[in-house]
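Input: one structure, supplied below.
A single protein chain has been omitted from the complex, and every remaining protein chain is retained in its original position.
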C-alpha cells in the first residue's frame, strides 16, 4: 500500500463541486467523501442485518474505503469525460490501484462497478447518498448549480432500487434511504 | 445515526496541529484522520491475517470509523486537558456517541479504550501511525513544533509493542509498523 | 509571556462554529474573537464612563485580551464538555496561563469567571456580544445551525442584565447592548 | 461564450499539484495558470518580434487564453490518464469548447495541439515554463514530490527546442527560456 | 519582466471584496480578475469586429493583461483612497510598472486610463463587467454588502456608454454588455 501517495487525496476537492463554483475551502475532498460513504455503508449494512439479510460487513467497508482510491493517481474525473469510454477508464482505474500497491483489491473494485453483490449495491447507494448529503449542504449555502448533481443522484438511487428483483431487499433499502435523507 | 451532526467533523482541524502553528488550510481534519486510521487498520488486519492471525476485519474497520466520532460533539480535545481526568472524558465521549444516535457502539468504543482485543490494538496502532504520517508531512513543510507530537507517538507505539505478551503478534506488528513508516 | 505559543491561537477556529458546519476558511479564529471582545469592551467601558460610571479601562482591556489565552494550551473546548465539571476546567485554564508565563493574570482571570467587578461584567457581555455578531454573520451566509448559539448568547446576556441590582448600571448596559446589536 | 461556466475554473486547483500533496489553499488554480501562460506568451512574442521574427500576437494571446478552457467542463485531467488515448481526449476537449459556446476556437485549439505554427510553439513553451515557475515555488516551500513535474517540464522544453529546424528561432527561444527561468 | 514579483498577485484577494466581509478563500484574486477581464475583452473585441468595427485585438488583450499589474507592487488600493489624488496614484502605478521591468507598457497603461481608443473602452467595460459578474456571485452566496459595488459598476458602465458619440459603437457595445450580463 503506497500510503504516501494515497494520502494526497485528502487535498483533492471533488471536481463536481468546484466546477459548479464551490471554492475548495468550502467543498469536500475525496477523503471526506470516502469517510462518509464508509460510514453510510456501515449504517446500511447494519440496517439490513437487523432486518435479517446477510451482509458481509468487512467486505462492504473495505469496498467503500477502496472505491475512490484510484483517484490518488487519476484525480477525480467527471462523468462527462468518462461516459463515452467507460471501459477505458475502468482499465486506467485498475492500473492505478495496481500502482498504489493495491492490486489485490481489483476484484473488489470490479464487483463494485458491476454491482451484483448486495455489498456492492450498498456501497453504490452510499456513494450516491453521500453526494446528495454534501450537495444539499452546498445548495443551502447558495451554490445553486449544485442542484443538478443532487437531482442526478436522486435519479440514480431510484434506478438502482427499481432494478432490484428481490422485493424484500428493495423494501428494506428504500426505508434506509429515506431514513438517511430525512436526517 | 445523526449524520447531519457527524459530517461536521469534516470541518474540524486536529487541535494538536493548529496549536503548533499549522493553519487549518494545511492541517488535516478529524475526518481526514479517521480515513487514514481506517485504511491503516485494513492494512494491518490483512497483514496479520496473512501471517495466520485471527482478526475480525469488520470489527477493526468499524472501530476505526467510530473511534473519533464523539468529537462531532466534543471537538478535538488535547491530551493535556484529558490526562488528569481520563474517566470524566470517557463518560463525556460515551454520552456524545449516545447523542449522535450511536449508543450501540459504546461497547466497541470501550474495547478501543481498554485495548485488550487484537482489533483494539490494531486500531490504536493505526491511530498513532496516522498521526506520525501526518506529523512528518508537516515537519517537512517547516512546522517544526510538530516534531514533539511525532516523537510522542513513536514512544506510544513502542510502549504498545513492548506490552504485548504474545511474541508472534508482537513480531508481526513490529514488521507492519516498520513497513508503514518507511513508506 | 510565551509569545511563540500564544500566537498559535491565530490558527484555531472557534469550535462552536466548525462543529456547526462552518469551514475554518469562513469561521473566525480565537484571536479574531479576542480582538472583537477587546474592541467591544473598550466601547462599553467608554459608554459607561460617559454616563458617569467608574470603570478601570486598563483592567477591562487586559481582561479581554487575556480571557481566552488559556486556549493557546487547551484549544477551544465547548460548553457541552465543560458544564458538568466547571471547576476542573478552571484549574486547567489557570495552569495553562501559568505555563504560558502569564501566571500573574490568574487573579484577573478569576475575577472574569466570578463576574463581580463591573469590568468583568463588561468583558463577559462583550464576549457574548462578539459571539452574536459573528453568529449572525454566519447565519446570513446560510449556516443555519449557528442560530442555536446566537439564541443562547442572547439569553445569557439577558440573564446577566437581569441579575444586576444596580439599576442605573443595568439601564446603561442595556442601552449599550442594544446599540451594539443594531449596528 | 458561457462565462458563468468558464469562471468556475477559478476554483479548480491544478490536479498535478494537489496529487503531490499541495493543499488547494497553497496551489495555483487553472485560471492562475492561464494568466501566467498568457503573460509569458506576451513576453516571448515580443522578444521574438524584437529579434525580427514575425509573430501574430493576437493569435498567441488568444491561444493562451483558450488553451485550458476545456477544463471548465472536464476538470484538469493528468497526463497519466490521457497518454494512452490522446485522441479520445482531444475529441472531448473540442466538444467541451463547443459546449462553452466557444466552438469557433477549435481550429486554434487544434493548432495548439499540433504545434506547427510559431504561435503554438510559443504557447506550449509558455505552458511548460509557467508550470516550472509554479513548481519551483512549491518545491521551495517543502513540497518535494513536485520536483518530478518540474523535471518533466524541463525535458519537454528541451525536446521542443531540439525539434526546431529553424536555427535562428531555436536560438532566440533558447535565450528567452533562459531569461524567464533565471528570473 | 520581473515574473517572480508579478506572480504574487495570484495571492492577493481584491480589497473591495474582503473589506465587505468576503473571506479570501471565497473571494477572487487579482489574477482571477485579470483573467476574466482579458477573456471578456476578447469576446467584446470579436463581437465588434463581427459587426464591422476595427479593433486591434493584440492591443486589447495586452492592455487587459497589463491593466492591474502595478498591483504586484502597490497591492489593490480602493477607490476611496485614490479618488482625491488620482494623479498621484497614476504616477505610483507607472513607477510600479517600471520597477516590474514593464516600463514599455506605460503608454498602453496611460491609454487605458485616458480611455480614448476603442481598445481602452473595451478593456474598461470588461473591467467593470468582470467585477459585476464576481459581485453577483458573491451576493448570491449571502455577501450582501457587495451589492453596493455591483451597483457602482453598473452605473460606471452606463456612463461610459452614454459618453460615446459614435452611435453605432454605442449600440454594438450595449448589445454586448447585455449579452454578457444575461449570461
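Here the chain labels run A, B, C, D and E in written order, and each chain numbers its own residues starting at 1.
In this text, a residue touches a chain if its C-beta (ideal position, glycine included) is under 8 Å from a C-beta of that chain, and two chains touch if they have at least 3 such contacts.
Remember, predicted model here, so these are calculated numbers, not experimental data.
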## Note on the structure
Not-displayed chain touches, in the whole complex, chains B, C, D, E
### Summary
Considering the complete complex, of E:18, E:139 or E:181, the missing chain is touched by E:18
### Task
Taking the full complex into account, find the residue in C:65, C:78, C:106 or C:169 that is in contact with the omitted chain.
C:65
### Summary
Hidden partner sits against chain E at residues 7-8, 11-13, 15, 18-25, 72-78, 80-81, 84-85, 88, 92
### Task
Mind listing the chain B residues that contact the chain we can't see here?
21, 23-26, 141-144
### Query
On chain C, what residues meet the omitted chain?
1-4, 6-7, 10, 25, 28-29, 31-32, 34-36, 38-40, 42-43, 56-58, 61-62, 65, 133-134, 137, 180, 183
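Assume only the chains that are shown with their structure count from here on.
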### Task
Could you tell me which chains are in contact with chain B and with chain E alike?
A, C, D
### Message
Between 0 and 180 degrees and rounded to the nearest 5, what angle rotates chain A's CA atoms onto those of chain E?
### Response
120
### Query
When chain B touches chain C, do the two copies use mostly the same residue numbers, with over half shared, or different ones?
same
### Message
Farthest chain from chain E, going by the mean of C-alpha atoms per chain?
### Response
B
#### Entry: Result of counting contacting C-beta pairs for B-D and D-E, higher pair
D-E
### Summary
Rounded to the nearest Å, the gap between Cα centres of chain C and chain E is 42
### Query
Counting in whole Å, what is the centre-to-centre distance of chain A and chain B, each centre being its mean C-alpha position?
24
### Task
Can you tell me which residues of chain E touch two or more of the remaining chains?
23, 25-26, 137, 141-142
### Query
Line, ring, star, complete or other: which describes how these chains touch one another?
other
